[in-house]
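Supplied in structure tokens, the structure appears directly below.
Rest of the complex left out; these chains stay put.
By written order: A and B. Residues from 1 in each chain.
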Amino acid sequence: MKKIIAKDYGTMSELAAAIVLEKMMESKRVNLSLTAGNTPLGMYEILIDKLQRMDFDRSSIHYYNFDEVPLVGERYGLTMRALKTAFYDRVHIDDGNLHELTSQNNQAYDQKILQDGGLDLIVMGIGTDGHFCANMPGYTSFDRETYAVSFEEGDEIYNNLLTLTDKEPASPYVTFGPRTVLAGKQLLVLAEGKTKAEIMKAVLEGPITEEVPASILRTHPNVTFILDEAAASQLSE
Amino acid sequence: MKKIIAKDYGTMSELAAAIVLEKMMESKRVNLSLTAGNTPLGMYEILIDKLQRMDFDRSSIHYYNFDEVPLVGERYGLTMRALKTAFYDRVHIDDGNLHELTSQNNQAYDQKILQDGGLDLIVMGIGTDGHFCANMPGYTSFDRETYAVSFEEGDEIYNNLLTLTDKEPASPYVTFGPRTVLAGKQLLVLAEGKTKAEIMKAVLEGPITEEVPASILRTHPNVTFILDEAAASQLSE
């Protein structure tokens, strides 16, 4: 485990972009899983800028979404919409290189990743409740590969999802499980801001427990955490 | 995770020897952690036989012991004695390539492994209580790197250790923690015989919990379990 404290959000974004860029520039097929959400937006701006200033064959860079909440009546779910807006639609990616996770294909997704050579890098944020991908406390077993979680109008999950979108979420949502993530060759975890300080202390220094799902990420042989100073402010080490 | 059912103990030993031999034959420095105990004895016999029939530069093969119980009045502890008898003393290994774990050096051992380039392969057995290395249920936190466990004459640990040796064990014993093991590049876990059938079902198919320490090994990105048919007899999958 490597823990890096970046001076500020801009620095964190630059460092994260460097890790993604390096993978893109390797002379082999590269399978990436990138995250939606606010934390990586700075990273995407830097990546887009750099990709516009470089010319190379990108046909061997593949993208695998790690979670999805379908939306009623919409072609794309919450994650794909966010990733298309923030990154995918702003750089050229062939359709064959974009691997959507859906409630239809999730049961075969781990096998697909295996046959495609495994994930080289998974970039994730952390929720204030300690979730990663959509592995929520109370709904997470460290033992799971990619899985679906059903919900109904009016229950806790449904209400939480409503805070993320003005569209109607459709059950079930799907996500990489902990074992899917831990099978990746390299993990990058980003956390920024004061609101993440408390949970990052739990994730990095507390017990490894399903109550704080992201705590398991510490056990991976090649995981790097990048925190800005605010998110790192409660760490003791 | 890869799970291999070997027809019998001899086959399991051959397959395990193949994995160790392959590492030895790679054209780079190789850092190995091998296990004492009865399970790997067949593997060592095969390795010794094969090494006697091959001639090559072994100066870049290094060995790191993963646990130790010191013995009063003895130069070597329980693990080193067993490994010397079963393997180390029967093939030529330069002193500089043998890295003992002791109650003196254990606090700096993870840093040493890091500086030495990390462990390429860790070969382990599983106890009937689900322990790996000396991570015993009730004494294990998934969060630990290499650590020491103190004990006193007459307590549970002491009495358990007495069943393994006719010498006097000296507190503390030392062991790689779960995070030390999970930081290895490749893990190989061996289990043989009917007495391991129940625990292997828990290790491979039960919840990932500190009560069954070896259950955490499933999360590693490159772990192979080899079981003989008896040890696999209670698996449902």
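What we mean here is this: a contact is a pair of C-beta atoms (placed from the backbone, for glycine too) under 8 Å apart; a residue touches a chain by one contact, two chains touch by 3 or more.
No experiment lies behind these values; they were computed from the predicted model shown.
S.K.: Of the identical chains, 2 are shown. What's the total across the complete complex as given in this file?
M.R.: Altogether, the complex is made of 4 copies.
Definition applied: only the chains that are shown with their structure count from here on.
S.K.: Could you tell me the distance, in whole angstrom, between the mean C-alpha positions of chain A and chain B?
M.R.: Taking the average C-alpha coordinate of chain A and of chain B, the gap between them is 34 Å.
S.K.: Residues of chain A touching chain B in their complex?
M.R.: Against chain B, the touching part of chain A is residues 1, 118, 141-143, 178-179, 182-185, 207-208, 216, 218-221.
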